[in-house]
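Take a look at this one; I'll ask things after.
Selected chains only, in their assembly positions.
To keep things simple, chains are lettered A and B as they appear, and every chain counts its residues starting from 1.
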Amino acid sequence: MGHNQLTNAGSLAPKFIMIQSRAQITVRYAETDMMGVVYHGSYLPWFEVGRTTLLKENGLSYRDLEAAGYLLPVLEVSVKYLKPARYDDVLTIVTTLAEKPILRIQLSYEVRRDDELLVTGQTSHAFIDREGRPVRPPANFTARMNELFSGRQP
Amino acid sequence: MGHNQLTNAGSLAPKFIMIQSRAQITVRYAETDMMGVVYHGSYLPWFEVGRTTLLKENGLSYRDLEAAGYLLPVLEVSVKYLKPARYDDVLTIVTTLAEKPILRIQLSYEVRRDDELLVTGQTSHAFIDREGRPVRPPANFTARMNELFSGRQP
């Protein structure tokens, strides 16, 4: 759980808690385009790597969620491209869950090459079942989120 | 030029002109994911098909622009997913250029399956040269945009 950023401004102040995770990827040749840099669409799978990692580091496997019948499709995505990433770059995907998810899960992303911020993005998600109907999050997901955002982590 | 939507609210009123284009694609198996529907990242290449078509239908080839040293990278993209598209669906990408581009080119997109609106999106772009420096649009691009947005089309 060492990747989580827990900030507590003092016992009397309201707590500000956010969950953050870092994943590292190396740019593949397939992820470039003829502009000579990374294709703008290639960042979406990396965001996905970011959120898979964030869930996993916090004890939740998206694979298991799906196996239990809970799907978490992307409802919205937005991306800003500040600087291009290039083939063979080692990049860090910083994924942040800033608020305890109620109906929607809102995640934000930064793609960094060392100190340089290359790309930022956001996604929002909601749980659906196999038939595509909106459903409440699974109990273990809700319990884990309550735990994480209470600041009472083991 | 039959795809352009030209609306002129009368000779005394300010003109409202927008450029619109329709492209058709059939969903490929490669564009789906294990959720059983189209992968959310697959829409970005379709938006690109949409803007390539819009430029081409208006006498501008993006291929020729690049050959002349003008690149038009994506600076921002946003997408809303309303309903899933599925393998083998025949989809229409409606691409709209609502304003004459000055520094930035702003495009919006609708992905439709017959009467159903599945996905909406926006991209913004600016011209750069091969070294990645911002540049003015090429003369033929500016001339064509002036022509299109003056309402004096051939």
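One rule holds in what follows: contacts are C-beta pairs under 8 Å (C-beta built on N, C-alpha and C of every residue); 3 or more make two chains touch, one makes a residue touch a chain.
Source: prediction; values computed, not measured.
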Full complex stoichiometry in copies [only 2 chains shown in place] = 4
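Assume only the chains that are shown with their structure count from here on.
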Rotation in the CA alignment of chain A with chain B, degrees, nearest 5 | 180
Rounded Å distance, chain A centre to chain B centre (Cα mean) | 29
Which chain B residues qualify as touching chain A in the complex?
-> 34-35, 40-41, 44-45, 66, 71, 73-81, 84, 132
